[in-house]
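Only one protein chain is missing; all other protein chains are in place.
Naming follows writing order (A and B), and every chain is counted from residue 1.
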Amino acid sequence: METQSLLVKQQNSKTIVKSPSLWKQTYLRLKKNKMAMVSLFFLMFMFLLSFIGPYFSPYILDRTDVANMNQPPSASHWLGTDNYGRDILTRLMMAGQISLTIGIAAMFLSILIGSLLGAISGFYRGIVDLVIMRLADILMSIPGLPLLLMMGAILSEWKVPAEYRLYLIMIMLSFVGWPGLARLVRGQILSLKEQPFMQATEVLGLSDRRKIFHHLIPNTVPILLVVATLNVAGSILSESALSYLGLGVVPPTPSWGNMMDAANNFMDFRKRPWLWIPPGTAIFLTVVSINLLGDGLRDALDPKLRR
Amino acid sequence: MKKSFKSFISIIFLAMILSACALDSSSSKQSAVPEKKVNTPAKDRGVKVFKAANLSALPEKAKSRKDLFIAGISAPGGVFLPYFYENGWDGNATDPIFAPLVNLDKEGKPVGILADKWNISSDQLTYTFHLRNGVTFSDGSPVTADDVAFTLTLLHDPAYEGYQDISLAAIQGGKEYKEGKAKTIEGIKVKNKQTIEITTTEVNAKALLLLGGQVLSKAYYGKDYEYGKLDYLKDLYSKPLGAGPYKFIKYVPGQEIRYEANEHYYAGKPKTKNLIFKVIDTSTSLQLFETGELDYASFSADDDTVGQLQSLGFANVRVGPVNDFGLIYVNNSRPQFKDKKVRQALIYGLDRQKIVDVKFKSYGEVANIPVSKVSWAYNDKGINKYEFNAGKAKELLDQAGWKAGKDGIREKDGKPFVIHYLTRTAEDPIIPIAKENYEDIGIKFEPEIMDFNALVAKLNKKDYDFASVSTSQILDPSDPVEEFATGNPNNAAGYSNPKVDELIKKGLNTLDIEKRKEIYHELYKELNEDPPVILVHYRQSARAISGQIKGLIPDNYTGIGASLPNISIKK
Partner (left out) sequence: MKQYVLQRFLQMIVILFGTSFIIFFLFAILPGDFIDSNISLTPQRAQELKSLYGLDQPILHRYLNWLGNALHGDFGYSLKHQEKVLSLLNKYVWNSFFVAIFALILTWSIALLTGVLSAIKQYSWFDGAVTFLVFAAMSFPSFFISLLFIKWFGVDLQILPIGGMIETGSENTGVSYLLEVGKHMILPVTILTLLSVGSLTRYFRTGMLEVIRLDYIRTARAKGLKERVVIFKHALKNAILPAITLLAFELPGLFSGAIIMEQIFNWPGVGRIQLESVSFRDYPVLMAFTMFLSCLTIIGNFLADVTYAAVDPRIRLR
């Protein structure tokens, strides 16, 4: 078994495989994947555009201008203006700050919690598994909407400033949203545990931590990557749904999601595509890039492809 | 009719429901603005009618209907019994089935339906209703004074848990009956089969409609009645029987309600045999009308919608004012808003015209009187329009002792001026505009979005600075103002002004409309000078009627209700 022997080799040479060289190897392999590199550069570009771009805009972010409402794209407003006469390009860039941060932060947090709990549960079984999984059952059966309404009410009662609420909510959602991923990871771990290479780690007398973090979780990376990319798109869109419950970004601060929702009636949809095409495209390209980068990373990290 | 409030709630809820799933396209939100900058001034009081230009464009579906009229309804709940439903749409659904004694006409003045006429004693406390000759329920049994007495008694039952608060009518002996101290209600006297006399203990301009509501058949709804037990009625919720123009045939849950013309209707059998209320969603009602699935649909007016309806060619479109207004509650009980000058400054400092323009472009107006332009009480003589004037606002704030502090935010006694604003939707145009306007005059503006129930809970607890709401349909000019009275339990603004208190009382204390007009004019001037709230907008609706439908004239008090018996279809 190649996998096995490779792992054994890795173990024998313990300290040799230090992270810098592993990273370097991965990076070298990633560099060969054109799509992944294009995606990486695109994502970097999006970040730069969102965080630096607004400084170059001649328009003040939230300033309304009724004389210039709903103008189609033109030389002065490259992407047109919205129903308050605000420049869509400027808002799109500002929105990127929120949406990119939220999308990526929420992804990392939920992946972290979900995979960790899933792995622990699947690895140790017994009482740990029982507690974690039954907790998951309970969390999965609590309906989302009332929960969110209640969180909103509590935050409002505590007078938490609106600008922090979104981040708090995202953290809370990760804390209650882990069961799905945890169950997936647990399932994988259960079957991985029975595979020969794990018996090898047993023979080698590795610590549990090492088994989990170096041998089990890396093998779930493919599924984690899928979940991660789906999660980014989900978070960016659900942010705007949250703002309806007073939990998201508070207008007039823009986010890609709420820019999109601002055009959700049939008339805007039909007659003013410049209201929704830019944010929609931004979300789309971001999600595709993250996904392609994820694919590339997976291939680069995959020990089975190293030959 | 009396469920106006409930329908309002339903509308809001619907908006909320939609919003909750990021899908708000409720009437309140179609805030689109035209590309062409035609500066049409808002149409005044009257209704503007665009005639169908091209009847041949009529969709096949609509053409094929010869004896069926279809209108839309949002979300009926299936309780088809007046006074007992918990959902405003059920109110709309029961309107064709149940006729009231008295209803409002298109001017908002009372008109007899089942009652031929009514007399009010000179002390304005006793009402005598005379039923029309030969009125019957749809099963052919006669409508009698006993039925009216039964209906009113039912509402006094201690087990009654519906929306109607009959105690407001103050019928003599009503309280005793409810508490079980009396076997009957003293103030209700059946004179003969067609005459009933009701004595009240307080003069109340709104009592007529409370007493003259929809009539329930005693033989049908009262045969199992026992004091304190109303559960038996639940079985009859789905089998309504009334004296209205249509009788109930069938409810397909979540789909449609079917009716058939009532041949026993007092004014003659309605011209169109079949009536269907189809369950629709506001996000697609335009498409349903466009494809001929609906014969009638109502929209919040804006240039896009009106333009689209006109371009269909086969629709008669009536654009006219809606019987409500939008406002921002100001919490007068908080120290920063106690000073009249501050409240005035907050109105001067807010560009309400801009808000209205963004929201209703060319179909909305800035409101300055707390009643809609539809009402007989509307009178803007001597009313200050509070046109947007940041300079004036700053001056007033200076006078009130709010001086510019650090970061340009005004301060008084070391406290910065911050307004926390509650609203239901992220698409509220007040958010960006007020934020900009108020920051310009040195006030920090913090918006917060919350669901309707939570917002109402905060209003009731007076735990807010600013809160944006829209009134329900205004049946009586007293409705939107009575809460401004000192000590009124619904006084969410925490407002108090002795002159206003007195005028509100006077306004209800006479049944003479001419006298009431004067009183309300006086009241509006006082409320204009010492504003309890910030009035924001009047809006308009666009009502589209399929070209082949004749005799349908929707009004602001009954909707299509009053026209139902007269609708005919051109063959």
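The working rule: a contact is a pair of C-beta atoms (placed from the backbone, for glycine too) under 8 Å apart; a residue touches a chain by one contact, two chains touch by 3 or more.
Please read all numbers here as calculations on a predicted model, not as lab measurements.
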Residue among B:E256, B:D398, B:E411 or B:E526 that touches the chain left out of view: B:E256
Residues of chain A (touch criterion as defined above) contacting the omitted chain: 1-3, 35, 125, 130, 133-134, 136-138, 140-143, 145-147, 149-150, 153, 180, 183-184, 187-188, 190-191, 194-195, 222-223, 225-226, 229-230, 233, 237, 260-261, 264, 266, 269-270, 276, 280, 283-284, 287-288, 291-292, 302, 304-305
Interface with the undisplayed chain - residues on chain B: 5-6, 9, 13, 16-18, 20-23, 68, 70, 75, 77-79, 84-87, 159, 161, 163, 165, 167-168, 234, 237, 252-256, 258, 274, 276, 278-281, 283-284, 287-288, 290-291, 293, 451-454, 456-460, 472, 489-490
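Just so it is clear, only the chains that are shown with their structure count from here on.
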Geometric centre distance via CA averages, chain B-chain A, whole Å: 46
List of chain B residues in touch with chain A within their complex: 19-25, 29-35, 283-284, 286-287, 304-305, 308, 354, 357-358, 425-429, 431-433, 435-436, 446-451, 454
Touch list for chain A against partner chain B, complex: 62-64, 66, 69-70, 72, 83-84, 86, 145, 149, 152-153, 156, 161-162, 240-241, 243-246, 248, 250-252, 257-258, 261-262, 264-268, 271-272
